[in-house]
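Not every chain of the complex is shown here; the ones you see sit where they belong.
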């Protein structure tokens, strides 16, 4: 069985994340989804708790029939970036590929500190969570970038209040 | 859907843990299994990494056909016990019952700091991980207290070396 | 004896804080005053040490004859918000009411994670510490928002230098 | 006004601690009492929370009519001993003398890292908290070494259960 790892902060989880997960699952049989900066919440850059992020992602994965092919693992920050790939490997069972959304720090650190191949997934949805949070504060149409169940979840927990 | 929470350090995961999980799943539909002291490994009291503990537990749950009814979540120690139930609630989605193996600190802290009911599961297997680690060092018949797949896993990763 | 808890970062302690404490003491017999983000100092958002904040508050409480009805307790940040009410309860003796200045995160977290009632005190002085620090840098009339003894204390320790 | 500092873990607070505080208050007008290892509780060496320790000490100080001459300040461990005197000075307002029970590490660190004079108080009660905890487990007459109100407090919160 081929396994992969994909991580994000998911503040909140959006259609770009879902696309990345689907692409990853077309390459591997099983995907570990790491919830980054897990300990933080109720802050401008980190509005939602790890538990809330697990909830929103779980629901979307179920709706897409792929929950059984994934495991969601919270990963607290340790603020020591070169140690981070080892920290991930402490919490996540062995994986064969790392999937990343762009040519950024996750790719750089895994390539420098492990032998695990890193693959960039195609950007099918042009959005980032920072912009979504900004739209949530300013009143833009943020819902169209989220899976419907995430948008509903955020409504239900007064997610906009959490951010602004 | 009724959900529960059960936590242990699982150093290593033994038949008593499995019995507790089965009892919990006779009460709730879905169980979050918290891996305590997640960050520690390669120490006398904490020989196995969180990732190794996830691996051993996952295999046992699969063999018992109950993997789909559970989610395994690593929970790092924060060394602030009265804050611990809130720390758990940061990492684990909402649950209706806490299951514990005895009348110990997990029960005391959840009862003092949350409204969530705590239920003691029946001790069907009289063993604790400390005794198993001790047998692993001294050469006792530790395997009979473990699910076979865990015993095999520990053989494969030279688990005895890790402990002694 | 009825006891309460009121917390702030007090960077610096101003007339709004004093008003809140007086209102709290009209409801409870004894008030624990938590100094939040206790470990930080000499930073833009956290100019004063916990010890300096204890000093400025103690003097004001004495001048108002209410020192004997209060205990000041430094509370370091743990950067795990859902665990924070339990962290407070680790450091502060039991209290019957939480007093807050607004409908913000302290209220949300205590209501979600404890049974202790939370009461919003009336805003009798329209000022926040952020604005005071801003006036201290830019040269506004910041002293009028502070108890006189705090203004004098900040002069004495060159508080403006600490901020800019 | 002359001020002093006295610190201990107070697990639990015993007659030797009370004697030290009284001796200190015969030298200074006001005493800051630091509760060391504040974050720990529910552990063999650290059974009681900071809040419980504040409660037991407060009651004794009140009974002895000296509460108004003291302020109790929890001091979390930072596990960096040479930095510890500065850490104390971050949390505790300025003091003129440090009082210690023996020629140990508190004395060594304050003498090496500050100019504040350190004074050893006379040992009028020959007991240490480690022995008291040991008696609580084994059934010795531990109560005779504690102020009566602390003994009662420990009975009330099932303190023996916490330790054993």
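Just so it is clear, A, B, C and D label the chains in written order, and each chain counts residues from 1 on its own.
Here, a contact is a pair of C-beta atoms (placed from the backbone, for glycine too) under 8 Å apart; a residue touches a chain by one contact, two chains touch by 3 or more.
In this text the structure is predicted, and so the values were computed from the model without any measurement.
Colleague: With 4 identical chains placed here, how many copies of the sequence make up the full complex in this file?
Modeller: Across the complete structure, the repeated chain appears 6 times.
Note that only the chains that are shown with their structure count from here on.
Colleague: Can we say the copies chain A and chain C touch using the same residue numbers, with more than half in common, or are the two sides different?
Modeller: Chain A and chain C contact each other through largely non-matching residue numbers.
Colleague: Taking the mean of the C-alpha atoms as each chain's centre, how many Å separate chain A from chain C?
Modeller: Going by mean C-alpha positions, chain A sits 37 Å from chain C.
Colleague: What is the distance in Å between the mean C-alpha positions of chain A and chain D?
Modeller: Taking the average C-alpha coordinate of chain A and of chain D, the gap between them is 47 Å.
Colleague: Using mean CA coordinates as chain centres, what's the gap between chain B and chain C in Å?
Modeller: Distance between chain centres: 41 Å.
Colleague: Could you list which residues of chain B touch at least two other chains?
Modeller: If we look for residues of chain B contacting two or more partner chains, we find 80-82, 89-90.
Colleague: Within the complex, which stretch of chain C touches chain A?
Modeller: Within the complex, chain C contacts chain A at residues 79-82, 105, 108-109.
Colleague: Using the touch definition from the top, list the residues of chain A that touch chain C in their complex.
Modeller: My answer: residues 39-43, 49, 51.
Colleague: Any idea which chain A residues touch chain B in the complex?
Modeller: Its residues touching chain B are 38-39, 41, 49-52, 54-55, 58, 68, 71-74, 76, 89-94.
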